[in-house]
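A protein chain is absent from this complex, but the other protein chains hold their places.
Think of it as A, B and C in the order they're written, each chain with its own count starting at 1.
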Amino acid sequence: MADTTVHEVGLDAAAPVAHLDHDTNTGISNTKLGMWLFLGSECLLFGGLITTYLIYKTPLSGPTPEQIFDIPFTSASSFVLLMSSLTMVLAVSAIERGDHHRLRVWLAATAILGSTFVAGQLYEFTAFYREGLGFTTSRFSSAFYTLTGFHGVHVTIGILMLVSLLLWSLRGKLPEHRSETVEVVGLYWHFVDIVWILIFAVVYLIP
Amino acid sequence: MSRFRSPVAKVLIVASLALFVVLWGAMIWTAFEHDAVPLTTLDPQGPFSTMIDDLVAPVFIIGGMVFVGVLGAVMYFVLRYREKGDDDLELPKQTHGHTAAEVAWTIAPGIVLAVVAFLTVGVILDLSAEEEGALRVEVYGAQWWWGYNYDITGDRSFDSDGDISTANELVIPVGRPVELRITSMDVIHSFWIPALNGKADAVPGMHRDWKIQADAPGVYRGQCTEFCGLSHANMRMLVRAIPADEFDEWVARQQQPAADPPADNELAVAGQEQFVNLCASCHLVDGLNNEQIAQLHEDDEFPLVAGVAPDLTHFRSRGTFAGGIYNLTYPNPAGDDSPFGATCTLEDLENCGDPTDIGLAGNPDNPLYRPFIEDWLRNPPAMKPMAAEEGRGMPNLNLTQEQIDQLVAYLDTLR
Amino acid sequence: MATPDPGQLALPSGNGAVEHRPLGVFTRPSSSKGWRSWFTSVDHKKIGVMYGAAALFFFIIGGLEALLIRVQLWAPRGTLLTADEYNQVFTMHGTTMIFLVVMPIGAAFANYLMPLQIGARDVAFPRINAFSFWCFLFGGIFLNTAWFLGGGADGGWFMYAPNSSVVFSPGHGIDFWNIGLLITGIASLTGAVNLIVTVLNMRAPGMTLMKMPVFTWMTLVTQFLLLFAIPVLTAAQVLLLFDRAFDANFFNVEAGGDPLLWQHLFWIFGHPEVYLMILPAFGLVSDILPVFSRKPIFGYPFIVFSGIAIGFMGWGVWAHHMFVSGIGPVSVLVFSLTTMFIAVPTGVKILNWTATMARGKLKLDTPMLFCIGLITMFTIGGISGVTHSVAPADTQQTDTYYIVAHFHYVLFGGAFFGFMAGFYFYWPKVFGYLMNETLGKVNFWLMFVGFNLTFGPMHVLGLQGMSRRIYTYDAGYGFEFWNQVATIGAFVLAGSIALFIFNIFYSRAKAKSMANPGPDPWDARTIEWMIPSPVPEYNFDPIPTITRRDDFWYRKYGETEDHMPVRIAATDEVCQSAEGEHDVHLPSPSYWPIVTAFGLPIVGYGLLYTHWLSLIGGLIVVAGIYGWALEPPDDPEAEHDHHDDDHGPVGEVEPDRAEDEDLSESEKEVETVG
Partner (left out) sequence: MATDTRHFGDSPVDTDVLDGAAEPYPRNRLYVKIAIALAIITAAEVAVHVFPDAFGGAGSMPYVISLLAMMALKFFAVAYWFMHLKWDNKILTWAFYTGVILAVAVYVAVLTVMQVWGGMTGVGVDPLGGT
């Protein structure tokens, strides 16, 4: 069907969901379905880590969560991550319309917001460490750093994917019929945001 | 191609099936033979184990019937519907299912299981109920032995004046429930006396309640059942159930601190000195090194890694040592089945029985069986795999024969 | 569909036409023949065969470990192994058999068969499929290299904390176990996503869910179980890894660590794990039994829904592994009840299989014998399982040999008998020759006898108080006789396995002088038997349109009003010709999956020995992923005369590079672990 490809691209350019691939039984592309399944699976991973944190959040020694958390700071970084979801979804919507310029702008914005969040997390970690909360200090510290650290790594990988997309786009390798690639990365990004919504409430706000 | 026609093949099939039947018949038969299987779960000796046995027996019977039913149906269908070579080639009717049958055999096992569930719920609740007038004992597992702290005074603490501590052998009064508070000092162990109740894990950082009771005097053996590292297989324990009056006597003796050896027993006096120098950092002898041990507790020298060792205050009151795997004394003369048994004498050793038959010894008045304890002192890890260099178990102290003789003489005085 | 050549794209922005060149040092592999092609293949059939071969190899290792255990326990105070060696051997035996044998054999059948059963050309993500296999293989090898680097893990396959901490197990054995299983976990997780998408998205036209063969259904359920169970194990293993490698306090009791947390997480994974090991075998039996009974599976919807019910209920019973752990009487009660009722769907399956045989015309060939063996032997395992669900009884039975007997009746008598049936049944489809029937039957009876001799006596041993995981026992406990019977049985069992392997080579040698068995040697029912044996690289040509369950059967036979079958077409007429068109477009082989997977064990060794090595491993992984991402799924250089099928889903690859995002996530798991 290679000879019809260009034609198809033209057809699909405005379609929010890429239809380059074959029709599937469900009508959803394999990639997107796969990503959603993966995200469902990730729920069990983060669930396990959050559970661990809830069981261990009162340390037998060392600083307690109440003593150490800086809620205003974390609220700000939570807000930053939340807004990165908006820029992400705008990026998806840009490429769906074939607006490559805005795609790049929003991708860059998302990556920058994400990096801000990660930087904030690193700052938070160092601040906690200075206040005497090392990774091995208590059961609380181990659980806290493991949970938030895992999330941070997820964000970092998301940033790497965003930057890769940006580079691909700049090199012209991200035509709009591949808008689904951006959408799938977006799903991952939103999921990471969702996890932080949970962590912010369960870990930081609820004593 | 689909049939086995040769006689050899038929012999093979018949022999296999016959072997299967004989095997299972023999297994069921021997499972209910309770002689010489001291750990059997099918011969309960106390109220709690009897409750379990009464509950599971009908389940075994129902299960057996279900299996015979399924096997019978399968065998019947195989014989009845197998393709016979000279048959015509007509294929069977293509039945796709039968909803009523499906519903029936979904509901039927559901009902059977509901009955089992109903019975189970009652037993679970009964087994977790608290017992009136129980003797309370704290049980702790350690790599690879068991310790017991008795609450004799009834003040719900295990270390007030008059409470006693012992190791490996748990002595209980007959007919009185014993409430156990089970914990561990290092990894997870499991306390299990099959004749008296099921098992309960000993989890570090957690105390859990369990209970046992013996209906008749006797020695009931057990084995650690949660894998706990290198010498898991060698972590045994036994319960001696004795009549209440004997138990009171036993308690009275255990409440005494250890007496210093008589001055004329020079070997033992020297042994005491060796003990203080070599053994006292791990082993407690009440009245001898209490302060030393207390200090270690204070300094948190007893982390969760073993480093603590069995209480030896009344060492000779036990019949076994090293996690219940070696006999300390000569066993009892044959024919006496009291938990401690009758006394045998030095003069009449050949009637005392074979001291290498593990776990049979009991009476502390019987003569010390020296070879095991000497070998143990000479090189403990050779007698029972341990990792003393990593802080688990007893190290080889490279004792001389003289030191060993002195220590044995001293230990022999700890009655 | 082919990837559009990027050069042809009229890009609205960017630098116009882009010249595409695969990144890296390799020229893209193109051959699908020769031994080298196995390393780069993305063909689900080759990957399935490799899964099977690797699993059988690990099976021999695990079997030798089992024989060591049995010889050690032949008599009281056995001296073949020391306590330390014994602890390593039983730990590795359990780990190997579960993670490196039963699970991958399930994966082998799923990979090979499932796409054929749904009429697809390949799985949804062929390169991820290859990556999954290499992860599994490298993880398994990594795990077993522990033997040469200081000894295997010694904490039991369940690895309870705190016995698994550095304090109590200072060697590297447990680290090998932990990291090795994290790597195989990536394999399972990526495999699960891949196979679920394949089943949901790539079925042939007309094949609705309720027309799928039962094995495909059970694969779907199994992969969902993996999808959700593996991350729980990963979470637990990460905690253990951080405890061991970085002094975290998750299971450090002094700092308030709770050993029961490990048990909960482990068994939340561990119990679905049990079902995901047994369900593929159930699926195989449900497909094989009708063929040799000459009638359809009895109560197809009930078989399917009971499988789904088992999968669901499997999530609510984990704490029955913890009845003696001290979880409190209320929890014991609840989990006791949930466990009892999971017996209902299992019982439904057994009764439906029995009913399938009723009024059939049974051909007692080797696959059928193994199916009957499964039905009967698994029933024993199922019933002993019900006795455990009675929680008070379980406090007597757990951690004794009664449990060992139970789960071997489930996993050997159930899963492995099913796999043996599958091997004998599908051998001609995969390799193009039939296994020798006489040897096969001897194989079955020998295995039946050996199996019962080995594991039957363990029921008695357990009820009479013999604990699990003890390297020795003393005289005077009455354990001698049945241990000796079990040891004899183990060697009979080993003999039956040896006979199976002999049969493979013997039959292959014989087959050279015999005709190809043809597409349909068993007069089978499902569509994988329509295509030539061995299966051509492109599977179906063309993709069949499915009109009913057991579609292939109904192409051969019609049914009268009273459901009597009537032959309507000769088998040859409805089967795909071996000389069909060969111009089907297929995904191109790739180096990147194996390269990426190869980085993972290097990261693992680095974690244990020197962190620089981890960095190198990590770079290999990252390079692999980027190489992969920049490589189109299809080689644009390759000459393809695109075969235009007149139907829907075809098992070709997504042109999206987004599949690589999936990979990045799996990589993330590793990297975070690193």
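A few points about this structure:
As a working rule, a contact is a pair of C-beta atoms (placed from the backbone, for glycine too) under 8 Å apart; a residue touches a chain by one contact, two chains touch by 3 or more.
This is a predicted model, so every value here is computed, not measured.
Among A:Ala127, A:Leu167 or A:Ala201, the one in contact with the hidden chain is A:Ala201. Annotation: of A:Tyr56, A:Tyr145 or A:Trp168, A:Tyr56 touches the absent chain (contact as defined above). Listed for chain C, the residues touching the missing chain in the whole complex are 12-13, 200, 208, 224, 227-228, 232, 253-254, 256-258, 260-261, 264-265, 268, 315-316, 319, 327-328, 331, 648.
Although one chain is not displayed, its contacts with chain A can still be listed: residues 10, 13-17, 19, 23-28, 32-33, 36-37, 39-44, 46-48, 50-51, 54-58, 60, 71-72, 75, 78-79, 82-83, 85-86, 88-90, 93-94, 97-102, 139, 176, 183, 186-187, 190-191, 193-194, 197-198, 200-202, 205-207.
Here is the rule we go by: only the chains that are shown with their structure count from here on.
When each chain is reduced to the mean of its CA atoms, the one lying nearest the mean of all protein CA atoms is C.
Distance between chain centres (mean CA atoms), chain A to chain C: 32 Å. Centroids of chain B and chain C (each the mean of its C-alpha atoms) stand 38 Å apart. Between the Cα centres of chain A and chain B there is a gap of 53 Å. Chain A meets chain C in the complex at residues 1-2, 5-6, 9, 18, 20-26, 28-31, 33-35, 37-38, 40-45, 47-49, 52, 55-56, 59-61, 98, 100-101, 135-136, 138-139, 141-143, 146, 149-150, 153-154, 157, 160-161, 164, 169-178, 180-181, 184-185, 188. Interface residues of chain C, counted against chain A in their complex, comprise 1-2, 4-6, 8-16, 18, 124-125, 189, 192-194, 196-197, 200-203, 227-232, 234-236, 238-239, 242, 246-250, 252, 255-258, 261, 265, 629, 642, 644, 648-650, 652, 654-659, 661-662, 664-665, 667-668, 671-672. Chain contact summary for the complex, chain B toward chain C: residues 1-4, 9, 12-13, 16, 19-20, 23-24, 27, 30-31, 36-42, 49, 51-52, 55-56, 59-60, 63-64, 66-67, 70-71, 73-74, 77-78, 81-83, 87, 90-98, 101-102, 105-106, 109-110, 113, 116-117, 120-121, 123-125, 127-128, 143, 182, 186-188, 190, 194, 197-201, 203-206, 208, 223-234, 303-305, 325, 357-360, 385, 390-392.
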